[in-house]
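All protein chains but one are shown at their positions in the complex.
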Amino acid sequence: MSLIEHRLPGAKSLERLRSQPLVWHLLLGVLAAAVLYLLTSSVSFYDNTIIAEIAWYAIAIAGLSVLTGGSGQISLGHGAFMAVGAYGAGLMMEHFRLPLVVPILVGIAAAALLGTVVGLPATRLRGPYLAGVTLALALAVQDLPTKFSSLFNGDSGIIVNQATPPGGVNPQRWLAWISLLAAILTMVVLANFMKSRFGRALKAVRDDDIAAQAAGLNPNRMRVLAFAVSAAAAGLAGGLEALWGGIVSPNSFSLFLSIQLLAGMVIGGAGTLIGAWWGALALVYVPQWTNSITSHLSSASTVTANLQNAVFGVLIIVIMMAAPSGIQGWLRAGYRRLRRRPSSLASALSPPLDLSSTSTPPERTSP
Amino acid sequence: MAQASEQSPAVAGPNTSLEVEGVTVSFGGLTALDNVSFRASDGEVVGVIGPNGAGKTTLFNVICGFVRPAAGRISWRGRELRHQRPHQLAHLGITRTLQGVGLIAGLSALENVMVGAQPLARTGSASALLGLPSSAKEERRLRASALEALARLGVAAYAGEHPSSLPYPIQKKIALARALVSGPALTLMDEPASGLSSSDIAELGELLRGLRSEMGVLIVEHNMDLVMATCDRIVVLDFGRVIATGTPAEVRANPVVTEAYLGAPVEAEASDA
Amino acid sequence: MTLFIDLTLNGLSYGAIYAAVALGLVLIWRATRVINFAQGALATLTTYVAASLLDRSINSWVAFAAALVAGLVFGAVTERVFMRPLYGKPELNPVVVTIGLLILVESVAGAIWGSTDRGIAPPGGVSQSGIILGHTYLDFSAFDIFILGSVIVLMVLMLVLFRWTSLGLKMRASAFAPEVARLLGVRVGRILTVGWALATLAGALAGMLVAPLVFLSPNMMDPMLVYGFAAAVLGGLDSPVGALVGGILSGLGISYIGGYLGSSMETVGAALLLIAVLSIRPEGLFAAAKARRV
Partner (left out) sequence: MKDSIRSRGRPLAAAAVLSAAALASALLVIPSSGASLRPARTPGVTAHRIVLGTTTPLTGPAAPGYDEIAPAANAVFSYINAHGGVHGRKITYLIKNDQYDPTLTVQYTQQLVENDHIFADVGGLGTPTQTSVQSFLNKHHVPQVFVESGCACWSQPKKFPYTFGWQPNYIVEGKILGAYIKSHFGRKRIGYLYQDDEFGQDGVKGLNREIPHRRVVGEQNYQGTVQGLGAGLGSQVSALQSAGAQVVALYTIPAATALALLAAAQLNYHPIWVVSSVGADPPTLAGLLGAFSKGKAGASLLNGMITNAYLPPETAGTNPWNRLAKAILKRYDKGFHWDGNSEYGFALGVTTVEALEQAGRNLTVKSFLNALETHAKALSNPGLVPLIYSRSDHYGFSGSEVVKITHDGRAISVLTPREITTLRGPITVYRGKPDSIPAQFRK
């Protein structure tokens, strides 16, 4: 029962610390920042670019995870929110000289606003119907830059002035820092949110609309809130991508991106924040690996060119079959098995996180 | 609004909290409730009984706002509940339990009860997002009240468990704790005794009587033993109409009620439940 | 006025194709509660099967039939190999597997046949030139008539199958009450395989109908799937009639928007229309009445 309390002499003060989320999180954040500083300075500049990319993918997937794992809504159009965040931030960076945080916040706000607007009709829609609407949204947002090309410069996109890092820091490393910092903050904020009464309410609404209402929750308000928070995370990811790529163009936000985000979320483990990182790693590294493997093959060029995507497709299928709750679910199950057999390894591992206590919502009764 | 409550001062006594007047509901061509009127007061346990299909659950759903009545009005403390939505009831001090258990599968027992405690919460989403101390304090407060409610029903030991892994009677108690945790003025209970053993039911009766000092209770129940033993007043529905109201003794003696239960003695029906 | 007529006729033929895709999606949704994102890719594959037969100078009707048969086979294989292990798992999993399959199948098509666009002739040399009615030339060819006709035939056959055959009865029973069906001795697993096979056949038909219009490439069916999905959602995912109506409405809507408002408004207009319709009818135009559980 009181395992933690008596495990270590300092456990009590640790426990006291943990009950103060702000202090505890700041402490963790500082620790994480130190680890990441060491990480970013020990790898190549190119790897820093990749780290930054992983970070913004993880932010977007985590946002989607809060929506799907939290409130049970499915979005096939999260690329649209990323696009709005990217254009919002990108336009600010293009036209004004502001501290970096301002355009990024503008991007987040723009995405959250769209999320709220979409969230309103979405409160009435379930499963595939919501998927259909968000899919249509992703298509529409992709075509708007050419419709209003005087503002968005059409297909060519707007060029973003990448901020010059202070003190001669390498730009790629600088971007990795910014993106990781943003990712850590996002994870903390989303974890707080999911742990708070709002997260609980979201899960209640996801699992049982009627029971939630009977318990005094307003399901529609919760769904809109989930959409807004989720879209805000995607908007942040979009703003970071704008900064990262130096350009905001509709081609970066194709329907394929939205589908990739969904796949990344489920591969990593829907509803878990750690899973978002696994998903992001998969989205970034699988094409890389296959690319480096295929470049050594000497078969016809159409085969090698397509092998990359083929492997990605196979990987998605295999993970879904072998680990239905995603990589994080699989790891968690493995951890539980370890813990059942008491071993020093198990106690050394920190307990895995749990956003949605069950990743499987009960089956909805079909009409 | 004020006018409405003045119209029937005689009916709504000083203690009257809930007042249902001439409520009619029909689904398609079928009349589920036909001009139903009754009232419930603070500190009173009111039972709603009737054969299957009499419209008992529909009556609850009308009060909660899940179903809109075609005619009639419902007042709460003299104010008409016009377009109330189910989730707003809790903030007015009315909570309910659902048929079966109605617990949320993805949440632990404690979390389920904490959801019920949320009308007590004061901090907003921003402080929750940032994990501010105020939010943490709030969280501790909700947790404490939820634990207290669980303890009151004797199920605090299961706080960390997920409902699906618990025995049915425990689940029912957790659901009850969720309805009581926010300290409502009125609780609606939909078949609280269904699926419980006789010792559990006795315990439940004890609890219901104990609640009188804190709130009004309105229960829909098949178990006549429980109803007769705990209710101060009983409303009998049949085919959507109120056919009798009164104390348990009055209702028991009413031939119309016996008639409604297919001519069988009330006790025989009860043992079926 | 001529513009209006031409846009209508143009919208009708594309709408019929969207309807065929939507029908495939609806059949699978009804039976297994899965949105099959691989439907389009599988249809591309069946169209390539026909194309390689045509390359070998095989009769175009034989190639056409071969594509449909390939659709049956691919659908059955998909259900058996990829879907069967996933029933009862989290509901998103089979959907994500179909996304994986979409990516895989398009890559396979690209690896075998390359990504170059290729023209496909309508079967039997059916003319793609418009027809003359009185003094006006209409944007409606023998092939357009063939498109509408074959989609209607498909719909009627499906209707007959569902309403008046024992197989259809078993399929409906398996879709709506699998437990009961199982108790009554229906081999639900086998019925699901048949359902996927038929649905993929509908997709294969759409592929053969659209290839002469927009050329064959590994990504040919991507827009068809998107519009077909929108059509199915618009009509109501549980209703085959909804698929037809949703498909035709989408085709007409996109044609009118493109012709009158310009193509950049197509997706924006379609999205707004979809949101508007679903705001009023959250489960599509042909939603089944739903009981409320309290």
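Each chain carries a letter (A, B and C) given by its place in the written order, and its residues are counted from 1.
Quick note on the criterion: contacts are C-beta pairs under 8 Å (C-beta built on N, C-alpha and C of every residue); 3 or more make two chains touch, one makes a residue touch a chain.
These figures come from a predicted structure and were not determined experimentally.
K.L.:
Out of A:84, A:111, A:183 or A:229, point to the residue that touches the absent chain in the complete complex.
P.N.:
If we include the chain that is not displayed, A:183 is the one touching it.
K.L.:
Which one, C:47, C:98, C:217 or C:239, makes contact with the chain that was left out?
P.N.:
For the chain that is not drawn, the touching residue is C:217.
K.L.:
For the chain not shown, which residue from A:76, A:108 or A:273 touches it across the whole complex?
P.N.:
Of the candidates A:76, A:108 or A:273, A:273 is in touch with the missing chain.
K.L.:
So one chain is hidden, and I want to know which residue out of C:205, C:226, C:249 or C:274 touches that hidden chain in the complete assembly.
P.N.:
The missing chain is touched by C:226.
K.L.:
Determine and list the chain A residues touching the chain excluded from the picture.
P.N.:
1-5, 15, 18-19, 21, 24-25, 28-29, 31-32, 35-36, 39, 43-47, 49-51, 53-54, 58, 139, 142-143, 146-147, 149, 154-157, 159, 162, 171-172, 180, 183-184, 187-188, 190-192, 194-195, 241, 244-247, 249-252, 254-257, 273-274, 276-278, 281, 284-285, 287-288, 291, 295, 300-302, 305-306, 308-309, 350-355
K.L.:
For the chain that got dropped from the picture, name the residues of chain C it touches.
P.N.:
Touch with the absent chain occurs at residues 2-3, 6-7, 10-11, 14, 106-107, 110, 114-121, 125, 128-130, 132, 137, 139, 141, 212-215, 217-219, 222-224, 226-227, 251, 254-256, 258-260, 262-264, 266-267.
Here is the rule we use: only the chains that are shown with their structure count from here on.
K.L.:
Rounded to the nearest whole Å, what is the centre-to-centre distance of chain A and chain C, using the mean of the C-alpha atoms as each centre?
P.N.:
Chain A and chain C have C-alpha centres separated by 32 Å.
K.L.:
Could you please state the distance in Å, as a whole number, between where the Cα atoms of chain B are centred and where those of chain C are centred?
P.N.:
Taking the mean C-alpha position of each chain, the two centres sit 49 Å apart.
K.L.:
Provide the C-alpha centroid distance between chain A and chain B, rounded to the nearest whole angstrom.
P.N.:
42
K.L.:
Which residues of chain C are in contact with two or more other chains?
P.N.:
294
K.L.:
For chain B, write out the residues touching at least two other chains, lowest number first.
P.N.:
Residue numbers touching two or more other chains: 66, 98.
K.L.:
Which residues of chain B touch chain A in the complex?
P.N.:
Result: residues 64, 66, 85-91, 95-98, 102-108, 111-112, 114-116, 118-119, 121, 125, 128-133, 135-136, 138-140, 142, 162, 178-179, 182 of chain B touch chain A.
K.L.:
In their shared complex, at which residues does chain C touch chain A?
P.N.:
29, 33, 35, 37, 82, 85-86, 89-94, 96-97, 99-108, 110-115, 176, 222, 226, 229-230, 232-234, 237-238, 264-268, 270-272, 274-275, 278-279, 282-284, 288-291, 293-294
K.L.:
Which residues of chain A touch chain C in the complex?
P.N.:
Spelled out, the residues of chain A in touch with chain C are 68, 74, 121, 124-129, 131-133, 135-137, 139-140, 142-144, 146-147, 210, 255, 259, 262-263, 266-267, 270, 302-303, 305-310, 312-317, 320-321, 324-325, 359-361, 363, 365-367.
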